[in-house]
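Before any comments, here is the structure.
One protein chain omitted, others in place.
And then subunit A:
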Amino acid sequence: MLDGLRLRRLALRGAAGFALAFILLPLLLVTWLAFFRQEIPAFPPQGYTLHWFTTIPANRAFASGFWLSLQVSVAATTLGLLLAVPASLALARAGFRLRTPLATLLTLPLIVPGVVFGAAFYVGEMELEIATEWPLLGSAAGLVLAHTLLVVPWAMRLVGASLATLNPALEEAARNLGATPFTAFRRVVLPAIRPGVVAGALFGFVTSFGNLEASLFLVGPGQTTLPIAILQYLAWKIDPTVAAVSLLQILLLGTAMLVTDRFVKLSQVV
């Protein structure tokens, strides 16, 4: 007879196993598909090949899409952190009544549907362009601005979480020993919240790199990010190239996460 404790443990393991399978199955399928030999994916595979990986660099849309995505994500993550870290600090010092509404406001881009966000940004950039004659629409700068807004909520959340556990006396101790506010921040506060900053950067980067809906509105002619390139390719063909590209993207982001985890334990902040 199963006693209650064993039953509970079994149920817990079952649920965990199911959730894990649910998360990993698409990844496994994409990985498998990337090596299929036939052009139209069908089960069972007729054989395996690395052919689809070799065609990627030759595909201009994927190659340039990858570079644009990388540039935009790096720029947006940098800008996002430059905004989010001071904002989190200000928020942590703000009065209680100000803190909650401001924190909610800054996480809004996470809640607004991506398409709506993209369309709104499109209209905004158009109005700005008309007003200032600055060719923002369709430029990389316009894309970076939008992606920055996508990075900010993640960075705010994670940096904020780090700041919340920071001992306020640390900064006072630094000032007491002769550090100006800026030096105290650089030498004491920043190292202490580094896990949050790194995790925020990583999540911001991943969000930006994988973003499709908002980018759709904002890219210029002949300029596409990787997710858009994949979408456009899929409109014409469904050969395993897409799976191969996706696998490379998964590997890139996965490596970034593993490398990050070596420096700060992500499980501590997220």
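Just a few scattered comments:
As a convention for this text, contacts are C-beta pairs under 8 Å (C-beta built on N, C-alpha and C of every residue); 3 or more make two chains touch, one makes a residue touch a chain; residues count from 1.
Methods note: contacts and distances are computed from a predicted model.
Of the names listed as "Carbon monoxide dehydrogenase large chain", "Fe3+/spermidine/putrescine ABC transporter ATP-binding protein", "Aminopeptidase P family N-terminal domain-containing protein" or "Glucosyltransferase", the one that matches the UniProt record for the absent chain is "Fe3+/spermidine/putrescine ABC transporter ATP-binding protein". Checked against the full complex, the one of A:130, A:173 or A:258 touching the unshown chain is A:173. When you scan A:183, A:232 or A:255 for touch with the missing chain, the hit is A:183. Across the interface with the omitted chain, subunit A contributes residues 167, 169-170, 172-180, 183-184, 187-188, 191-192.
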